[in-house]
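Read the structure below first, then the notes.
Here the complex is missing a single protein chain, while all its other protein chains stay put.
This part shows subunit A:
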Amino acid sequence: MAVRETVETVDEVGKYKYGFFTDIESEKAPKGLNEDTIRFISAKKDEPEWMLEWRLDAYRRWLTMQEPSWAKVNYPKIDFQDAYYYSAPKSDEDRPKSLDEVDPKLLETYEKLGIPLSEQKMLAGVAVDAVFDSVSVATTFKGKLKEAGVIFCPMSEAIRDYPDLVRKYLGSVVPVSDNFYATLNSAVFSDGSFVYIPKGVRCPMELSTYFRINEAQTGQFERTLIVADEGSYVSYLEGCTAPMRDENQVHAAVVELVALEGAEIKYSTVQNWYPGDENGKGGIYNFVTKRGDCRGADSKISWTQVETGSAVTWKYPSCILRGDNSVGEFYSIAISNNYQQVDSGTKMIHLGKNTSSRIISKGISAGKSSNTYRGLVSVHKKAEDARNFTQCDSLLVGDKCSAHTVPYIESKNPSAVLEHEATTSKISEDQLFYCMQRGLGEEEAVALLVNGFCRDVLQQLPMEFAVEAQKLVGISLEGSVG
């Protein structure tokens, strides 16, 4: 009956009832996108002239570009002029004063996910009060990082305080005119994280967007840049397992990772934006460009993602394996339910000698959703002894959903060894029967089996994430059987 409860909760949560329609009209840039909007954003953020020029350049290029249509997703045409591109963060007065004012159903879900109270407050957008001060948590946290020499701050701050670093690396992995959404992001990006790990430093803790202050309302056009200098290591967590609410329908984030010689970056994402209701109405369109550049020899970039939210997902975290002996990894779980559409995968571009990559993708589709893996493994001429292993498995729950696999495998070097395998299956009746005759409910049994199916990926997540992600996997699929 605990399961029943969860189902009900999720049903409720699925409806996303907590309306946050606070009137903050005056804080918004005028509707529409033109050069003035961009000047407005840049001015609001006190940006230097070069940044404004960078944005304007991106905007001018964006005007000449066309929205890509090759992905296996359908959504109504987006009117980019019918949207706001800047809204100031909510002031403390607009926020709920304490958790008492927050929708109890939401809190219940947080509890089920096992999110600590302090985090619940942040997630629910509760204004930080003096008694329980998460700023103080953040402050100790910041002190520790400072000691290690790690820079971890909002992008807007980095542009002001570390202009040389930002200018050197921003747009060097995802060029301004990389693709339609990335270019749009370059023109109007709101904020995001900037991380710099100095030479030889092992970042003393997992960096997480949870703890970055001034975080509110940066979701729409997030821009993240992580630079790991020679021999350094960092693990970065993005997003959270709790359902996220946001008024903006179109999201276009850009994430750039740079790993210099011997550096390692581990980037984990849990994405749980509003997926729309059970009839496919509403929901976030998530068009993300994520790319990592293993610029130095012996560097490593590892992407792990758990994608359960958004109505439309268009996301291909990639690795450019430029340095010799560099390693790229992509571990992904993409779950779609109801009318969600996911088109996600990765690109592994092998340029350097002895580079290796590993792709493990688990797609689970339920309800009437569509789930596509789209990936490229490309071995260039000089990538001697490159190695790739790809495994993409799809699991279908119910007979109204669909699962697709579109791999591109290109090799121009004979010494490279590339292996790709993919399977599509449904949950085995035998396994289900076995679990149920041991006393598990159907929902529980499905959650257990799906978790088993995803195990290879879940293991890659940092501990605290992994526990929540496992629960999330179960919750995301509830209502999909029976």
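The rule is short, and it goes like this: a residue touches a chain if its C-beta (ideal position, glycine included) is under 8 Å from a C-beta of that chain, and two chains touch if they have at least 3 such contacts; residues count from 1.
Here is the rule we go by: contacts and distances are computed from a predicted model.
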Chain left out of the displayed complex - its UniProt protein name, from "FeS assembly protein SufD", "Extracellular solute-binding protein", "Tetratricopeptide repeat protein" or "Xylose transport system permease protein XylH": "FeS assembly protein SufD"
Omitted-chain contact residue, chosen from A:Lys44, A:Arg60, A:His420 or A:Lys471: A:His420
Residue in contact with the excluded chain [from A:Cys294, A:Leu396, A:Leu461 or A:Leu477]: A:Leu396
Contacts of subunit A with the absent chain, listed as residue ranges: 70, 379, 381, 394, 396-426
